[in-house]
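Only one protein chain is missing; all other protein chains are in place.
We just call them A and B in the order they show up, numbering each chain from 1.
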Amino acid sequence: MSTAIAPPHDVPAEPRVNYLNASYGIKSWLLTVDHKRIGILYLISITFMFMIGGFAASLMRIHLLEPQGALVQPETYNRLFSIHGIVMVFFFLVPSIPATLGNFLIPIMIGARDVAFPKLNLMSWYIFITGSCFVLYAILSGGVDTGWTFYAPYSSTFAHTSVIAAALGIFIAGFSSILTGLNFVVTIHKMRAPGMTWFRLPLFIWSMYATSIIFILGTPVIAITLFLLGLERILHVGIFDPAIGGDPLLFQHLFWFYSHPAVYIMILPGMGVVSELIAAFSRKRIFGYAFVAFSSMAIAVISFLVWGHHMFVTGQSVYAGLIFSVLSFLVAIPSAVKVFNWTATLYKGSISYQAPMLYALGFIGLFTMGGLTGLFLASLAEDVHLNGTYFIVAHFHYVMVGGAVMAYLGGIHYWWPKITGRMYPDVWARIAATIVFVGFNLTFFPQFVLGYLGMPRRYAVYPAEFQVLNVMSSAGASILAIGYAIPLIYLIWSLKYGPIAGPNPWGAKGLEWTIPSPPPTENFEVMPIVTEEAYNYHE
Amino acid sequence: MNDMAAHGAVHDAHPPGFAHQFEDVQQQRDAGRLGMWVFLATEILFFGGMFTSYTIYRSLHLSAFITGSHLLVVKFGAINTAVLICSSLTMALAIRSAQTGKSKNTIIFWLILTMILGATFVGLKLRFEWYRDYIEQIVPGINFVPHASWGADAGQVEMFMCFYFFMTGLHALHMVIGLGILSVLVWMTAKGRFSPEYNAPLEISGLYWHFVDIVWIFLFPLLYLIGGRYPGS
Partner (left out) sequence: MSEQHSEHAEHVVPMSTYVGVFLALLVGTALTTWVAYIDLGAFNTVVALVIAFIKMTLVILFFMHVKYNKGLTRIVIVAAFFWLGIMMTFMLADELSRNWTPTVSSWDTLLPFLF
């Protein structure tokens, strides 16, 4: 079926000293300043949060099997979709690739010993855990029912749920993001190895740099927004209060100023991973390297200019809406450039279909669909019809789940041998990737149809004629869940029983593949001097 | 391995405070400075959200904002501005003392003077402004009572006072954090950590302190001087 990549013959039989066994004990992990260990701490934390968000989604999909609701009361349903959104967005997707793969790989890919501020890096993780605890408390004390969007004045004045705890959790986790982004920007600017010029960097680094810019410039705004929301709930008066002239749209502007760029925080790292995967599994340089690099930066900048497309039907000025609509079309262009370049890379490449590649190819297809449907929504007039329906839900799940999560899984699989020193069973991985792909499409494609037909989102009940599509969607969700569960099993299995991977099991280019698997604590015994371009596969 | 010995020799040449993920002190200093500036960029956006909201409501409700602004006492705002400007000078002089190799005590003198000025700022604010506002019952969420003369503007005057307390409150919080940072710096200086070769923590803390000063430089005219204070305004 595919060109198998043979493992190297000089695999050491004796265990070496590496970052995993250099020191033992829980204290050595909880007080580590090694970026690789911190990456693993994040990996465990966000996997846990993913399960919580996924559990909420499972309950929702079970509930929606029947038009009048099969499982919970409407008030509970409101809490389920709110918690699902909050946990998945802020505590899984936003940190996923940056905090796990980014933390692990960035110093290695640029030829550094660690990030610029290792202690700050550890503090970021503790801040993330603190934020997660507040959100878990919010869930356990009854949840929130405001939606992950916390619109005022419902959230500020009328909601009787744990809004402050949830908002505080997100506020705190935001600082984790900010510090991570700060660390990455300084690291990439100041700690590249000799010869590692900007245009020799792997495209994953370019994506992480662009993502970090959004972390730095966007996250503070959601922080102040939630801070003001919290103040208003405590004081019973504030700047969103309609009684004293407060404008509800002010909240929405401030909220979406961050939350739209946030979706690019969620997708840009995935695009960076996909660039790495396509190059490695086509054994070819990424076509149009500079265009892809600049597209990442363009996405980061333009993403800040389009947030009003979430507010087309809220009473926002039509003139502002027109501007936001045009700019929203503009932001699709750099993403399209990337898709074209990946596709061109595949042409005449020596392609193999290991699991990471299956995830990358799935990403290209599903992200394209999700992105194109975004254009439907960017059209002001069409959005009037589609806003608040399942079309939106399907759109963002195509880019977030079909895109970002698949890229995340592809990256985890690709770099798993580097992180753990073990290889996972690729047969099972390919089976799981296929199940994820099938399950995903079965879950979310019917939702495009439902949205077009007019089924509103965030409703606990729906008209009976929509039941077939809802059942299909729920069936897909159970298949998707199986697809996610299988990697959990074989990846953990591989830690003990997987074959030992050598330094470069994929035969790929990149500084991370020149060091042992798992790497030693200081990454490089001798500081590398870079002389070649990225993806220097000889044709 | 071989380079452990070489590394050990280089290690002795590094000053105290050198962090080993860096190649040399210059790289560490550059990284620290860039890191603090990036953090200040986040603070610009953080305060910026409130400044933006303020700008919007001020343009929509100017007369109410003027009324609200006139509830504040310009004298205290101006004095506090001067206090903070003095504290920026003393902070800059503390760093300069370290750069020019002055004694520990000189550096500590300037740092403590900065702290005294910062504490004066917070003290004046609490005693003569916020406490006075509490007595006059114009603290939103606590005891706000509209004056009859405000008429229909009353709600938006309360909105202005929300901005006043939120913005100066957030600013004061940053000042207090700054005082905490300064006390840590005093302790570090007393331990003899700083020299002309290594004074990065002083320098980057100075950046934070000056930033907090700059925020106040804008808060003063934007909160205290809306619509002017001339007769008839």
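One rule holds in what follows: a contact is a pair of C-beta atoms (placed from the backbone, for glycine too) under 8 Å apart; a residue touches a chain by one contact, two chains touch by 3 or more.
Since the structure is predicted, the reported quantities are computational estimates derived from the model, not experimental observations.
Within the complete assembly, B:Gly228 is the residue of B:Pro16, B:Gly123 or B:Gly228 that touches the hidden chain. Although one chain is hidden here, its contacts on chain A can still be listed: residues 189, 217, 221, 247, 249-250, 253, 257, 304-305, 307-308, 315-317, 319-320, 323-324.
If you put the missing chain back, the residues of chain B touching it would be 10, 13-15, 23-26, 29-30, 33-34, 37-38, 40-41, 44-45, 48-49, 51-52, 55-56, 59-60, 74, 78, 81-82, 85-86, 88-89, 91-93, 96, 99-100, 196-197, 203, 206-207, 210-211, 213-214, 217-218, 220-222, 225-233.
Everything that follows uses one rule, which is that only the chains that are shown with their structure count from here on.
As a whole-number value, the distance joining the C-alpha centres of chain A and chain B reads 35 Å. Those residues of chain B lying in contact with chain A across their complex are 1, 3, 19-23, 27, 30-31, 34-35, 38-39, 41-43, 45-50, 52-53, 56-57, 60-61, 64, 140-142, 144, 155-156, 158-159, 162-163, 166, 170. Against chain B, the residues of chain A that register as touching in their complex are 112-118, 178, 182-183, 185-186, 189-191, 216-221, 223-225, 227-228, 231, 234-239, 241, 243-247, 250, 254, 257, 525-527.
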